[in-house]
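Of the protein chains in this complex, all but one are displayed in their positions.
Per-chain numbering from 1; labels A and B assigned in written order.
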Amino acid sequence: MTDIDLEARPATTSPPSTRRTRRIPGEEGTWIFIFGDMCVFAVFFCVFLHARISDPVGFARDQAELNQNFGAINTVLLLVSSLFIVLTMRVIHSSNAVMRAKAPVFIAAAWLCGAGFLVIKGFEYAEKVHHGITPQTSDFFMYYFVLTGLHAFHLVLGLALLVVLFVMSRKPELSKGQFAFFEGGACFWHMVDLLWLVLFPLIFLVR
Amino acid sequence: MPAAPSLFSEKSQRAILWWGIGLAVVYAVALIFLMKMVPPPDADWSAERVAEFYRDNSTSIRWGAVISGWTGAFMMPILAVVAIQMARVETGGAKIWAALSLVSGAVMSIWLALPPIFWGAAAFSADRNPEITAMTHEIGLLTLVTTDQFYVFLWVGVTVLCLRPATQLVKHNPFPRWWGYLSLWITIMFEAGAFAFVPKTGLLSWNGLLVFWSPLSLFGVWISIQSWLLFRALRGQEAEKLATGTTGAPVSEPAEALL
Partner (left out) sequence: METSTTPAPSTSETFDAAHPDVRTPAELLRSSASAVWVFLVLATVVSWALGTDHGFVESTRTASLIVLVVAFVKVRFVGLYFMELKDAPLPLRALIEAYCLVVCCLTIGFYLAG
């Protein structure tokens, strides 16, 4: 892994054949970050299930207090948000100016879905606290608050990143280095979605 | 006949870096084997049990504190070299990110040196009232794990310089772009430490995965990789100096106009 040349350099033009060339989306460094995070969460999944072994009855009782519908709506919100980012990546190189101009709109839509996730998470937490449930209530709720809280923290980082991508997407052209960053940012947002795709079943659904 | 180029700076940086690494290794050994803080005692131990731990290990913990007294400031030499190398690649005026890292290194040393002092004090008169020993012990551990922000300043500085396009134009640069992403990730992982004031069991307790194990191992990983990058860059800087035969002035001063 050597330093990435961020400045303009002659772009390797792909051959006109239909065969796809293998390439790294984003920068190499982005993947250190993304897989690092994914591995940490993998450890959390195991730690959570390991804690469940010692108290299956307590975990089942506490899990019944969760609102699965909030979790499901949030999953769909993140999926819609991810779809908008997929669409952004599809139009960012469009030669059609009208399509190209949709990129910032799609990013804004993705941001709103992400913000919606946080609002619902806020309602969910408020409901728990209203019923006197805090991280100190039980092991299950400690894991519930810590894991969903850490995920929400990643989501906040992702929302900040989307603001940067929004600004970048309004530029008429992106340099090769800027595009690599842009693509890496999109992948980070997909990772936030990906982690929730496991956290939701793990905490809310698996009985 | 031209004077031979002086390699005093590069040689000094290498020596100081080894000095810091050596101190770090000794500190780690004392922390693990003499003070027995890896893994640390559970946070939900009773005062009596903590006092017993200190009575049983009184001699070993006090000698651990002695050794930490000689080695606890190991981040100062390491980060002095990091900051000098940051200043080398930080173009465009005041070396503010390098300065921030230097300050971070100086102050984080306090929080690495203080905990062994508290534990040494707890073991110093281990026969006293158990509540007092337990209190001193708690201050020591909480000082160690909750002082994240001093590390964060350093890593944000490193991240900014790594991700700045102009840095990558400097030859023999110890801050490649991927290192910025890794440092940023470690920064985020470190932020969990301060939670240790709240729970006594689980992921966020002072012996938990997020508060103790991940910061401790990532700290070691960061020092190891950054040292390797620095040694590699220093080798290149020396070779370049010898090849071009200049006498001290930085050879690869990048164009200020770039940024």
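Basically, a residue touches a chain if its C-beta (ideal position, glycine included) is under 8 Å from a C-beta of that chain, and two chains touch if they have at least 3 such contacts.
Please read all numbers here as calculations on a predicted model, not as lab measurements.
Across the interface with the omitted chain, chain A contributes residues 6-8, 10-14, 19-25, 31, 34-35, 38-39, 42, 45-46, 49-50, 52-53, 56, 68, 71-72, 75-76, 79, 82-83, 85-87, 89-96, 99, 164, 168, 173-179, 181, 183, 187, 190-191, 193-194, 197-198, 200-202, 204-207.
What we mean here is this: only the chains that are shown with their structure count from here on.
A separation of 31 Å divides the Cα centre of chain A from that of chain B. Residues of chain B touching chain A in their complex: 165, 168-169, 173, 176-182, 184-185, 188-189, 192, 198-199, 201-204, 209-210, 214. In the complex of the two chains, the chain A residues touching chain B come out as 1-7, 27-30, 32-33, 36-37, 40, 43-44, 47, 51, 135-136, 139, 142-143, 146, 150, 157, 177.
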